[in-house]
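A short worksheet on the structure shown next.
Removed from the display is one protein chain of the complex; every other protein chain stays in position.
Labels for the chains are A and B, by order of writing; each one numbers its residues from 1.
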């Protein structure tokens, strides 16, 4: 008896192209032309236009859950047509392909960067290369060749001066923890870069009331394990599914209510009212 | 000669996660990690946030057309983090996985519910389970294991006290048929729960003029087989592709014009002007 275990090669696509144009489909066509056996997965195509940080965050929340050897192509590329490089990043588990503007690096650093290669080998690009759509003409074919077994070293020479985005650092002083808003998600949840460890360091525990300052405004918000401790419409702080401290409203939109957006600074301390 | 017939296992995904975050992709990663040979199909991720009825309706309009043994995972889950159960529903043709809030039941009842199981077996969940994202940590892996051959009984014990949504019932008296608006679709078509049989019972036939009352307003609208009987911009009633009575405007948006939304009551009677 022959038992056939199918193992499909997964290729994830992320872009700011939206869904009203043929750009994403053109990239998929190029990939299938190289191998129709690749399984293409849309990570998101609704990244805010040219917003490299938005793309980097979404990629970093999804990539860790994918099988080893998944190849991700990410095209948020305000620098297309300038001298910015195209790169392949070899992480411990996955491969990442895209422009050298930092979009790949939040996810790649999370798992550990092994090597970064500049894309230079014309053999793995389309014949004609447009000035404006490297996603279709360079990144998609490079990713498809990687997915079908081409070694990253084949794509170009290793480089060490790649770009990494800087993010607001978490600082703790005078019993105040301050961090940055990494992302506001579609539910209006405000995701910061503050971790449970940061909170524990200041003695903050589930059930405590927090003073949460954003811009000039201070709100008293309780810190709970889960939405189930609150009523619909009630604010809470919690550790979200990305492992970071989030502000949310049960069944409503916290970012609208607090007028918060990505990049804002948030400062937290334990309120005296805490049990 | 060896002829190889590929039969891929289909897994349908529905959520209110939208497409600007990494949540849907994280679920897909979890599924592919279990088996990269599963074919994942997006049913919709643009269900109105927390709107269980919207999700239930969209699932019910799509599921009947899928092959037997398709597994559907549906995550519209305002109760995540409360004591609401997670369930697997075994219908006559398909399997459904999601929260026990009724979202699965419109589709499942349509084909016939065989068994409902509470999801309790940790073996089929992710190791770490977040308080806020059971779609990724429980429902996605359970569905992937079901798609690769795990029996539903393995997931947990059978239950009988699952939640079913109640929908406005169609009532017929004094020659008036009243029902509810199940859904307003993207074209602005107003889909009710009134069927052709209900209309026939009151002697209504294609070509008739109907008095259609919504809130305080009564409109005279002709009942036709198809858009082809009207001019662009003209109202009509028809039996839509879901088998229900719909109000529409040829090439325009009826819901905007009549200011109707899901849950509104609609009352129909045959107008004396009918031929």
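In the analysis below, a contact is a pair of C-beta atoms (placed from the backbone, for glycine too) under 8 Å apart; a residue touches a chain by one contact, two chains touch by 3 or more.
Please read these numbers as outputs of a predicted model, since none were measured by experiment.
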Residue among B:28, B:45 or B:134 that touches the chain left out of view: B:45
From A:22, A:207, A:232 or A:263, residue that would touch the chain that is not displayed: A:22
Candidate in contact with the missing chain, chosen from A:114, A:130, A:201 or A:217: A:130
Residues from chain B at the interface with the omitted partner, ascending: 4-10, 12, 19, 39, 41-48, 54, 57-67, 70, 183, 185-187, 225-229, 232, 238-241, 251
Residues of chain A in contact with the chain not shown: 4, 17-30, 32-33, 36-37, 40, 49-50, 78-83, 130-133, 136-137
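As a working rule, only the chains that are shown with their structure count from here on.
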Centre distance in Å when chain A and chain B are each reduced to the mean of their C-alpha atoms: 31
